[in-house]
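Subset of chains shown; positions unchanged.
Chain lettering (A, B and C) follows the sequence in which the chains are written, and residue indices restart at 1 in each chain.
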Amino acid sequence: MPNDTTITTDLTPLYPILYQDAVRHALLEDFGGRGDITTDAVVSPDDRATARIIARSPGRIAGIDIAGFAFCCLDPRLQFEAKLQDGKDAAAGETLAIIKGAARPILSAERTALNFLAALSGIATATRDIAALIAAYPARVVCTRKTTPGLRILEKYAVRAGGGFNHRFGLDDALLIKDNHIVVAGGVSEAIQRARRRIGHMIKVEVEVDTLDQLELALKEEIDAVLLDNMPTSVLSEAVRLVNRRVITEASGGISAQTAEAVAATGVDLISIGWITHSAPALDLSLDFAYEFR
Amino acid sequence: MPNDTTITTDLTPLYPILYQDAVRHALLEDFGGRGDITTDAVVSPDDRATARIIARSPGRIAGIDIAGFAFCCLDPRLQFEAKLQDGKDAAAGETLAIIKGAARPILSAERTALNFLAALSGIATATRDIAALIAAYPARVVCTRKTTPGLRILEKYAVRAGGGFNHRFGLDDALLIKDNHIVVAGGVSEAIQRARRRIGHMIKVEVEVDTLDQLELALKEEIDAVLLDNMPTSVLSEAVRLVNRRVITEASGGISAQTAEAVAATGVDLISIGWITHSAPALDLSLDFAYEFR
Amino acid sequence: MPNDTTITTDLTPLYPILYQDAVRHALLEDFGGRGDITTDAVVSPDDRATARIIARSPGRIAGIDIAGFAFCCLDPRLQFEAKLQDGKDAAAGETLAIIKGAARPILSAERTALNFLAALSGIATATRDIAALIAAYPARVVCTRKTTPGLRILEKYAVRAGGGFNHRFGLDDALLIKDNHIVVAGGVSEAIQRARRRIGHMIKVEVEVDTLDQLELALKEEIDAVLLDNMPTSVLSEAVRLVNRRVITEASGGISAQTAEAVAATGVDLISIGWITHSAPALDLSLDFAYEFR
């Protein structure tokens, strides 16, 4: 970004109000009508246990408090102790949290807790890995609106936990003129001018361009950022040169771990990658379980 | 499965009541407070368009009606025509659906519609690909409870669209004694016996075993299925031989595209793969947009 | 059931997450817009009381924790002490619970708390009474899907509290081919064969038959249970003999306290009775109230 090289990545925890309903809904989804018939049949109400959430693979953690809430939602007397906070890296085999208390709620909440933690940590890990590849460059990794329906707040948070940054949260939090808008408006210049006539005073404007010609047109208008879509790195470099730090430059379109460094080397400010939210594999987690006493 | 070799894979469509709330919630999540400020600024209420949902990569389709509902939820006058039904394969570049009508709601619903369709088609495609690898064997691909919180019904449906089969929908629809239950009960036999004493008459019992010794113990009890966890294929083969079709055999634990065929070759009835729901990459989709007239 | 004579009837308590929303909704339903205008007018915020929930008639208790939650939902400082746990029998006049604290919330939550407890205990009592009539036989009492809309989980739980067992929780947790399905399929055999071609590996299949001829056809197919519908006891006995313990036998159709023992005497495994959920009279309860001091 033109003049912004001191970004820190402190992670602000989510207030529980932002995930409690999602966790309750997921527990009920898993319980169906009968609840956990296996645990109810095999485990006594008096059985107690100590369980550990273990990372089977190394990864960046996101969602540890959400997992804790899932356990305590079933039984507020369970003791949930996080050993690693969101935004930290776990080694393979490392303990992420310890849960102590009645064995039944631990076993019955296990899958719901791990489903949240694994999915969010998977996003955080994918983000971290991309960010690491471009650490030598000023470019930031940003996510897109290609998120899981209903979980956008949590997934955007996981991107931050991975050291990435968030692009728009929704259709309403910045003006982004995309190819289809340009088609309707009849051209880059006209689209931007229409937008400028309607825009609120605290909204930034970004415009997607596919060619250097479009970029030149865009730069003649009042914009805050350009999204350089699906450009080869040679064209990207030329685009960055053309922009000359007057506006923020964002590279987008099929960027992967294979290509990220080359893209970053072009000097773009932002690299947006849908993959980190819509296709990141879940982190592999397990619940280690030690029976204590009845 | 012992005597069940004529499975068909007709796909029953989901009733809209099962996804309408999720779609509405996702649209509101994307709209935030202001709605689609870009489209509102750049596109006129009178602009009309014809849009096509295109598969950028080949894949198995799931969720086409859900995508259609997203568009029509914003504007019931939009015409949504599915060109490919769920459960069918799309070639790269193939048109999945055509939407005609006002340009604004088409553009504003685009991301929500594609997020559902891409995620579910990704699951269907991953399932189909695994199923294809083992087509020469009687084994079925089944999914697990490692699903996205809140979307289990839709993801289980996508597995069926991919030619896979569903294992348990929740903690309550079959009794599955896992390693941690055995720890609490003090052994395989005791765990099964406890379960048998409590079980309903229409519930089947499956038990997870890690070793052939555990398997032999389990087979002495009254069970319906065994989950053979993390066994090398040589041990799996021996397990299948031991079972001798008395109960259903399920292989589980880190099975991937690389190993699926070898696992199927052991003769197991079911291969359960969490990956197809928790880590399948989304199918790459785009919305092609042709401006029509104002 | 063929080989399952050691059923125990331990009752697993419901996690509060399964009833909290229903109780909150019921309290708001009773409060309307003004709340409890009588109590607010007549009772001072400083008045304190000790109240007792009393069984006016003898019966089996179900829902005592739900009642407790209703009181504490209005005022978490109320002390609610259950004197009799769910699944236990109350004598006429017996105290089920004691509530101490501010008089206002006790009086304002009374009706909601008792409505849950009376309805569920009514179901438990009806179930218990039927179960007692057939205690000399191996047959189990099971409930149906004829439950109060929105309260199925609680009513199925009440059946278990009464010593009964649960049949299907919903359309999705076992395959039950009923008369109308047979009409569509064109016959018992064809219906079962269609089902077999589509069924998941952990799902059991039951088929409803009205005649011994249908039964013989059904037994030629692969099924897990037969529902013997509306058969006179002489025919039921013959059906049980025909089945010869190869599958589970369930008698259904208008079975009442008058006929239950004769049905059980035929040797069927299960007796399903819709009446215990859809028509059981509520247990007669009252709240005894002792004013303490202001």
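Assume contacts are C-beta pairs under 8 Å (C-beta built on N, C-alpha and C of every residue); 3 or more make two chains touch, one makes a residue touch a chain.
Bear in mind that the values here come from a model prediction, so they are computed numbers and not experimental data.
All together, the complex described by this structure holds 6 copies of its single chain type, of which 3 are visible.
Simple rule for what comes next: only the chains that are shown with their structure count from here on.
Chain closest to the overall centre, judged by the mean of its C-alpha atoms against the mean of all protein C-alpha atoms: B.
Farthest chain from chain A, judged by C-alpha centroids: C. In terms of their C-alpha centroids, the spacing between chain A and chain B amounts to 22 Å.
Between the CA-based centres of chain B and chain C the separation comes to 33 Å, rounded to the whole angstrom. Averaging Cα coordinates per chain places chain A and chain C 44 Å apart.
Residue positions 31-35, 40, 108 of chain A are each in touch with at least two other chains. Interface of chain C with chain A (complex): residues 12-15, 17-18, 152-153, 156, 166, 169-170, 173. Within the complex formed with chain A, the residues of chain B that make contact are 22-23, 25-26, 29-43, 47, 49, 103, 107-108, 110-112, 114-116, 118-119, 122, 145-152, 169-173, 175-181, 183-185, 191, 194-195, 197-200, 203, 275, 278-282, 287, 289-291. Looking at the complex, you find that chain A touches chain C at residues 24, 27-28, 31-35, 40, 45, 73-75, 105, 108.
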